[in-house]
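First up is the structure itself, then whatever we jot down about it.
Incomplete set of chains, arranged as in the complex.
As written, the chain order gives the labels A, B and C, with residue 1 at the start of each chain.
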Amino acid sequence: MLIGKVVGSVVATRKDEKLEGRKLLVVQVHNHRNEPTEQYVVAADSVQAGIGDMVLYATGSSARQTHATENRPVDAVVMAVVDSWDLGGDNVYEKWSGR
Amino acid sequence: MLIGKVVGSVVATRKDEKLEGRKLLVVQVHNHRNEPTEQYVVAADSVQAGIGDMVLYATGSSARQTHATENRPVDAVVMAVVDSWDLGGDNVYEKWSGR
Amino acid sequence: MLIGKVVGSVVATRKDEKLEGRKLLVVQVHNHRNEPTEQYVVAADSVQAGIGDMVLYATGSSARQTHATENRPVDAVVMAVVDSWDLGGDNVYEKWSGR
């Protein structure tokens, strides 16, 4: 999994029927030091994540292992909202710090 | 999933029998700010996308989760035509804007 | 899928038994403008492609969806010989043009 920030969402009316009702989030990938990268992914939402949330996303067939995505043609899913992470004992991100 | 623009199509007469009748689109990948990149993919079409459409495509085993691609040797599928997306509250792409 | 040119083949006597009789092609990846890249892949052949042919190959579990590759330990398959493709209305490659 990689960590990213939800920065937007995609609207698509004409789509495969299995995508009906799935929210599609634009996630900008951050590195382990919480610096934004140029990499992004569009991921289905399984945890009602919102704009600005730091999230974890899974890709490939693993992205179809949630109730929201089972058997659907999605190759990325947001399956957790990140509260915090640390590196070498230092807190890198803390959701409730207002950062 | 990633966002791309349909820029062409591929014709192949000699092919695996499971590819019969599948339209193969050349999709140029765009980044989340809607700038074209040098990356491209050839994807099977499941939503009758046309040249110039902005689309979402899925890769890997997830690309076989549409009726058009089930059990077929394709590792990428266009499964949605994008109407619009936004980043940080700003509209990045709007299909009907004539842009 | 990506487009590539068949530039060689690999011979291997000591191999997993499921690879017996599978032809292994060296494919050099081309970009969508038909320029060769530095990327290559070794792919099983399912369409009797030959040296010099422009082909489509699929990767991952999708590479096991042809009769030639089912349940075999191959992660790439050549599953179509390309006749032609176009970009923005212009013909980029035409098999029979002698190019």
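What we mean here is this: contacts are C-beta pairs under 8 Å (C-beta built on N, C-alpha and C of every residue); 3 or more make two chains touch, one makes a residue touch a chain.
No experiment lies behind these values; they were computed from the predicted model shown.
Peer 1: With 3 identical chains placed here, how many copies of the sequence make up the full complex in this file?
Peer 2: The entire assembly in this structure file is built from 5 identical chains.
In this text, only the chains that are shown with their structure count from here on.
Peer 1: Express in whole angstrom the distance between the two chain centres, defined as the mean CA positions of subunit A and subunit B.
Peer 2: That pair's centroid distance is 21 Å.
Peer 1: Among the residues of subunit C, which ones contact at least 2 other chains?
Peer 2: 61
Peer 1: Across the complex, what residues on subunit B touch subunit C?
Peer 2: 7-16, 18-19, 24, 26, 28, 38, 40-43, 51, 59-61, 63-64, 71-76
Peer 1: Under the touch definition given earlier, write down the residues of subunit C that touch subunit B in their complex.
Peer 2: Interface residues on the subunit C side: 1-3, 31-32, 46-48, 56, 58-63, 65-66, 69, 77, 79-89, 92.
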